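Handing you this structure, nothing more for now.
Shown here: the complex without one of its protein chains, the others still in place.
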Amino acid sequence: MNWKAIIVVIVALLVVGVALKPLEGPIWEEMREREPALRMEDLEAALGQGGTIGLLGGFRAVVADMLWLRTNAVWVAQETAVIPATETLIRLTTTVDPRPVYFWLNGSRMIAYDMAVWRVEEAGGYGEVPEAVVRRYHDEQAETAIRLLQRAHEFHEERPEILVEIANIYLRRKEDLEMAIEYYHRAALMDNAPAFAARIYAELLRRAGRNQEAYVWLKKLYPTLDPTVPQDLAPIVLSRIRELENELNIPFAERFQP
Amino acid sequence: MTPAIKIENLTKDFPLGFGHLKLRAVENLSLDIADNQVFGLLGPNGSGKSTTIKVILGLLAPTSGSCQIFGTPSGDVSSRRDVGFLPEAPYFYRYLTGYELVAFFGRICQVEEKRLHDRVSEVIEWVGLKEAAHRRVGTYSKGMLQRIGLAQALVHDPRLVILDEPTAGVDPVGSAEISSLILNLKDQGKTIILCSHLLGQVEDICDRIAILNRGKLILEGELSDLVSKKDLRSLVVQNYREDFNEELASWLKAREARLVHVEQPQYSLDRVFLEHVGRSELAREKLSERAEAAMESKSRPDGGRTE
Partner (left out) sequence: MKKVMFSPDRIKVIAKNTFLEAVRQKFFGFLVVIALGIIASSQVFRDFNFGAPELKFIADFGFGAIVLFGSVLAIVATAQLFFSEIENKTAITILAKPVFRSEFIFGKFIGVSALLLVFTAMMTVILAVLLFWRESALMEIDPEGFEAGRMVAYADVFLYGLVQWLKFSILCGITMVIASFSNTNLYSVILSFVVLLICHLQYLARDAWTQMDFALVQVAVFMLATVFPNFQVFNIGDQVALGESIPIGLTVRIIGYALAYVVVFNLLAVFSFRKREI
């Protein structure tokens, strides 16, 4: 082998590498911004060296997809014994590839809703298990799911779906109206929030007896709605405003004028 | 006149792995090969023949010394414009047809596109592969491979043709045909360098030879000077009887000549084979005179020699 030639090749590549840094540097900065960091410790513990290299080598999405398919296979089996396994798989999937919001949302739904039911049924079913135990199972699963979603929020601060999902779990599983209100509020304030988030926020305020707040919110909301967009449901919002005006006994002269 | 090849003090070393150990493949070789002749480069395996050819073709750089082809240094790509080369045991792109293969090399040698078809057809016909021109090279026999190899070496009409073991693995009929093609090339005014182990063939067609051993030139000269015994003649006599010997010997003695040996002449096996199997009239015709001569010379290793 011609060692002199090899050394020349390496030196040349070094020079080229330095020369191309101004081109490569900004590209890499931009690419990395789009890439959430990998948590190496978690991954190596879970996948071993080989799997990690696969991930680092550019097959991250595929590895995550495979994990998600495993999760689904286990989930379809619906056995209590697999609750820890399913939870681990969900956590692993989202650790490997935190980018798809889909994994976070669907994973949290499995944990909060399906697994709570599995646990109750394992303990004897809804008729048999004491109310307090059912409550505890629901609570525990809801908390696990919320923790998962809060991590999701760290990766996807700009995504209102995650806050809506947290709010829904507070509402349906933990029956914690105040927390649900808070999360719907945060979601509704985001630029890309779905139209329903603002309406449900107001609805929940009413349910909590905070009619005045709901009224103020809806009055501010209405002018932002687009009557040509069906999802905005402008007429319904207006009728809610009217209902609140009646409930709050707002004098006719002070009523909202669209 | 510029010689076809001029090699001066050529030495070629190959490094052996790490360290500074070297294998000397060719040592201080000087050789002039004049234009328009068939030159035989002979030697046992490992004698430096292949290395010398690779230096001539610019595939290897000399460690020291120089090599020129028609006056151009062999390291220069331009020197190969006038060289055609048939490598030993050629193995070509198997999926190409014979025609496509020769056309490929023609394009590589920048034969003009408008002349390419005619030229390719011409050389293919010339080497006797017209019928097989549109078959894949992968289906060719060894002899056909050598001939298509010869066609690709000639496609750009070079002045110098280097043939490395052109008849290795080819049957005697094919071998004889290739010999006759080589003689044809010489008639066209080309210089041919022939590397071969088949000394019979070399003897049949070469004008000059050089013998290499362990990288050194040990013998070089006109073939006729090297092989014929100028002071000996042999007679071929019909109805000869053993009792003639004594009388003949004394008749010769009276004229200051000596009867060395009497032996029954034999045809060479090559010739017997060719006459019985002979697939090609061309080869037989072309070689008939030489075969005749060969028969005589081979029949007298010990006998038939008269003084």
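Think of it as A and B in the order they're written, each chain with its own count starting at 1.
One rule holds in what follows: a residue touches a chain if its C-beta (ideal position, glycine included) is under 8 Å from a C-beta of that chain, and two chains touch if they have at least 3 such contacts.
For clarity, every value in this text was computed on a predicted model and none was experimentally measured.
Peer 1: Which parts of subunit A are in contact with the chain that was left out?
Peer 2: Residues 1-2, 5-6, 8-10, 12-14, 16-18, 20-21, 23-24, 26-28, 30-31, 34, 53, 56-62, 65, 69, 72, 97, 99-100, 102 of subunit A touch the chain that is not shown.
Peer 1: Please identify, in ascending order, the residues of subunit B that touch the omitted chain?
Peer 2: Counting over the whole complex, subunit B touches the hidden chain at residues 14, 54, 57-61, 70-72, 77-83, 85, 87-93, 95-96, 104-105, 107-110, 149, 152, 156.
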